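Here the complex is missing a single protein chain, while all its other protein chains stay put.
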Amino acid sequence: MKRKTGNRWLAAALAAGMLAAGMGGNSALASEETDLSSLTFGSGWKIDTTKDYSGSQYKRFDGLEFTRAVNTSGFDLPEGMTIDDNDRVWMFELKTGLTPKTVWSANGDAYTQKLNACIASGEIPDLMYVDMNQYYSLIKSGLIADLTDELLEGNHPGIQALYEMGDNKALETLKVDGRIYGIPHVYMNFDGSPLVWIRQDWMEELGLEAPQTYADLEKIAQAFMESDLDGNGKEDTYGIPILPSFTADYGGSGNVCDLFLNVGGAAPGIWQKQEDGTVIYGSLMDGAKDALTLLNDWYQKGIIPSDFATWTADTLKQIIGEDKAGIVFSPWWGCWDALSASISLNEDATWTAYMLTGEEGGEVRSAAGSPVKGVYVVREGFEDPSAFVYAADMITKGYELDYEASGFDGAAYQTDNAYNPMYGSNPPTGLINPVNDVIQKTIVDKEITTEEEMQAFVSEQSDGLFTGSEETYTAILNYGLPVAQAMEEGSNPREVTVGDQDALTVYSNYLAYIQGVGTIASTNPTAVSTVFQGTTDSMTKYNSFLQNFEKEAYTKMIMGDTDGQSVSDYFDGFVEEYLAQGGAEITAEVQEFIGG
Amino acid sequence: MKKIKLKDRAYYWLMILPGTIFVFLFNTRTWPGILAAFQDFIPVKGWYGSDWVGLSNFEIFFRQPDSFRIIRNTLIMAVGKIVFTQLLAIVFALMINEVRNSKLKKTIQTITYLPHFVSWVIFATILKSLIGTNGLFENFLKELTGTNLSILGTASVFPVLMILTEMLKEFGWSAIIYLSALTAVDPGLYEAAAIDGASRWKQTIHVTLPGIRHIIVLNGVLSLGNILNAGFDQIFNMYNPLVMSTADILDTWVYRQGLVNFNYGVGTAVGLFKSLIALVLTVIAYWAADKFADYKIF
Partner (left out) sequence: MRKKLTKGHVVIVILLILAALVCLYPLWYTLIVSFSDKAYVEGGRVWIIPRGFNIKSYIKILQDNVFFSALFVSIKRVAVGCSLNMLLLVLTAFPLCLHGKKFPEGKFFKWFFMANMLFNGGMIPSYVLIRQYGLFDSFWSMILPGALPIWNMILMINFFRNVPYELNESATIDGANPFQILFKIYVPLCVPSLACLFLFQFVGHWNSYFDGLLYINDVAKQPLQTYIYNLSVTLDYSTMSSEEIIALAATSDKTLNAAKVVVAMVPILCVYPFIQKYFTAGMTLGAVKG
C-alpha cells in the first residue's frame, strides 16, 4: 500500500481557518519580499498564488540549505528520483523554501546505530528525528538548539492548535528545566490500542455470542481450542496467542496492556498519577495482580501458548495465517499486520474487532499512546533554528501547490513519506481525542455516505482544523461502507470488489476502518496515557536491569514459574525488589519532576 | 661483518614500520577513549574535558544485581563453545580421515566448511526461522512427542542452543587444523600397528590421537584469550526477554549501555574490564603454551 497523504481537502479547510487566525497579524514581509510566482520546484511545481499568504506565520527560507539523515524504513525510491530530489522533497521545499541535503541514509536498526554513533561523536546533521533517549542525550551534550521561545511565543497557529488539542502535553513532555529543544511529533490517540480480533466465521460455525468481558473471551477461546476448526484432525488450535509485550505506552500487535487496564486497572510500563497526587510506575500497581492472575489462569488452561514469550510479531502473523488461532490482540491496522497472512491465504476468514471490559457494564479503558512519538531537533549553531518551527507550521497548512500548473493531483505521490524531511509534522491521519467528527459522522452515525456529502461537511468546518487525511475518508466511503452494506444484505464480505480494487484490498480497508476505527469510535474508551515520558538520571543507571527484571517477572508470573508462591505473593516480592534495586530512586525523581 | 648487520637492521625497521604506523594511527590513537571508563563522558567535552568520576562506572556495573549472572553466562557460553566445537571438530576430522572415497570426502568437506563463511547476522536470521516458534524443528518435536516445547524461549536450554549452533557453524572449519595434522602422522606407524594386529579403532587411539595431541593442546591453550568472547553477533540476534537470565553476556550488556542508553562511561568501563581479563589470560596462555606444548608464540 502506497501512502498517499494528499491533503487537498484538509489544506482547503485549513486555509479557510487560517484566514480567521491570520487576521490582525502583522502582514508578513517575507512573502512580499519573495516573488512567489517566480519559484518553481522539481518538475515545475508552482505555488498557488491566488491564495492569500499574508500573516507573520508565512515566512519562507528560500535558498537556506540544511543537512539531514534519512531513515528509509525499507522504501525504495521510484525510478529517476533521488533522495533529495523527489516529490516529497519538492512539496517540502514548496511549503518552506528550505532545501534538504542528505548526508546519509540507512534503514531501521542500521539507521539507529549510525545515528547514535553520530550523536556519540558529536557530529550531527542540522535536522534530526530522534527518540526521547536520544533527545535527552543531545541536550546533555549541548548539541541541539533551544526552540522554546519560537514554539511558545512565535506565531505558528497550525502546530500550536495541534498541540492544544492534546492539552499541550507534547510540549510539556519535552521540557527540560523549562526549556524545549525540539518540535514534537504528536501521537494520534489509540493508534496502537490492541483491539480484540476474533474469527467471525468460526464464531458463527460454533454459534457463539459476541463477547463483552474478558471472561466471555475465555469461553470463546476454549470453544475454539476444543473444535478442530482448521480441519486437520488435531486439536492444535491456540486459544489466545499473546506476545510478551505488556507496556501501555503504545500497544501494537500481541500486546496485552488493555487487559491490564481493564482487569485490575494497572497500567504497565507507563507512569500514573494516583489520587493522592503521588506518581507510581504502572507495572507496580496493585491491580496488576488481577490481570496477572487471570493470564496465569489462562496459561495453566493452555489458552495462552506455552512458549508465547519467544513469539514475535512474525510468529503471530504466521500462526494466524495457518488458521491455528482465531483470537488475536492487534490495533485497528491489524489487517495489515497480525491478520494479513490470514486474510490473504484464507478466503473464508472473516474478522470482527471488539473492545472488552473487566466486568459486565464496566467502562472500557484503553492505551491512548504517549504524547510524543518522536522529536525533530535542530543542531546548535545552525544558521536559523526557527526555520524548522516555521516549516512544521507550514506543513500543517501554509503555501499551496498550484495543482493545475504542476500536473499533480495532490494524492499521487510516487515517493514514500519516509523521504519527507519532516513527515512527522503532518497532522496525524487517524484518531484524536478520541474520535474526530468525520469518523463519528461516517462510521458511528452513518450520516455521511457519499463523497459529496463528505466534501460538503469538510468545507463547513469552521475551526479549520479537523484531523485526519483524505485517504482515511476515501477508504471509509469507498471500501469500508460497501462491505458493511454487503454484510447487512447477507452476501459474502470477502467477495466485494470496488472499481479496480481487488476483494482483498477492499476487505482490508473494511477491517481497518469500519471494524478497527469504528469499534474504537463507537466504544469511546477512556484514554490512559503516561504522565511522564522522559529519562531521569537514575533511569540511565538502573533501567537496563530493571526493564529486564520487570519483563522476566511478568512473564514468569504468567507462566506460573513463581517458586511455589501464589502470583499475588510473588508480585509483592517483585515490587519490593524492584523498588530496592533503584525503582524507589527513579520514582522519587519522577515525582519531583511532576511536582506535587 | 658488523656493517652488514647494521644494514640488515635498517631493512628490518623498514619492513616493520608500515604495519606499525597503521596500528598506531588506527588503534593506539584510540586509547584515550579508554579514559571514558573513569568519566561521566560527554562526547562534546571529549576525553580531556569530561568530569572524572573515579571508579564509579565500574561500581555501577558490579552493583547491578545481575552482574555476576552476566559474567557467568559469558564464561559458560564461551568455554562451552570452545570445548565442544573443538571436540566435535576432532571427532569429525577422525571420521573424515576414515573415508576412502575421495569424491565423497571432498563433497562432505566442502559442505561442512560452508556455514563458516556465512556471517552471524545472516545465519541467526535463518536459524530463527528454523528453530524458532512454529519452525521446522518445533513442529517435528510436537509430532513426535505431543509436547509443545519452546526451544528459543527456555532459559536453561538457551546456552546449550548457542553452543550447538556455534558447533554447527564452525565444526567443519575447525576440523581443518586437525585434518592437516592427521596427514602429517607418519604412515609407517599405522603399518607397524596393523602388523601388530591392531584394529582401526585401536590404531586411532594409539597412533592417531597421540599424533595430533600437540595441536589439540595448543589450540586449547590459544583459545584462553577468547574466554570472555561469547559471540556478540550470535547472541544479540537470537536472545529474547525470556532467556535474559542465561543469555545476557558482557558484550550485549555493554552494547545496550553504550549505544542504546548513551551510558558511554559504564560501557567503556566494562569493556576495559574485559580487556584486562583477556590480557591476564593471554599471558597465562602464552606461558602455558611454552611450558606444555613447547611452543613459543612470540
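Lettered A and B in written order, each chain numbered from 1.
The working rule: a residue touches a chain if its C-beta (ideal position, glycine included) is under 8 Å from a C-beta of that chain, and two chains touch if they have at least 3 such contacts.
Please read these numbers as outputs of a predicted model, since none were measured by experiment.
J.: I'm checking contacts with the chain that's been left out. Which of A:F66, A:Y181, A:F308 or A:W333 qualifies?
T.: Considering all chains, including the one not shown, the answer is A:W333.
J.: Return the single residue from A:E93, A:D126 or A:D249 that touches the missing chain.
T.: Result: among the candidates, A:D249 touches the missing chain.
J.: Of B:I96, B:I235, B:I249 or B:V266, which sits in contact with the chain we cannot see?
T.: Reading the full complex, the residue touching the unseen chain is B:I96.
J.: Over the whole complex, note the residues of chain B touching the chain we left out.
T.: So the residues of chain B touching the unseen chain are 4, 7-9, 11-13, 15-16, 18-20, 22-23, 25-34, 36, 43, 47, 92, 95-96, 98-100, 104, 107-119, 121-123, 125-127, 129-130, 134-136, 168, 171-172, 176-177, 179-181, 183-184, 194, 200-201, 211-215, 218-219, 258-259, 264, 267-268, 271, 275, 278-279, 282, 294-295, 297-298.
J.: Provide the residue numbers of chain A that touch the chain removed from this figure.
T.: 1-3, 5, 73-75, 103-110, 113-114, 117, 120-121, 123, 131, 188, 191-192, 247, 249-253, 255, 313, 317-318, 321-322, 331-333, 336-337, 340-341, 344-345, 373-374, 416-418, 424, 429-430
In this text, only the chains that are shown with their structure count from here on.
J.: CA centre of chain A versus CA centre of chain B: separation in Å?
T.: From the centre of chain A to the centre of chain B is 42 Å.
J.: Which bits of chain A are touching chain B when the two form their complex?
T.: 113, 116-117, 119-122, 133-134, 136-137, 140-143, 236, 244, 305-307, 309-312, 315, 318-319, 322, 540-541, 543-545, 548-549, 551-552, 555, 581
J.: Mind listing the chain B positions that touch chain A in their complex?
T.: Per the stated touch rule, the residues are 42-44, 60, 64-66, 132-134, 138, 142, 148-150, 152-153, 240-242, 244-245, 248, 253, 256-264.
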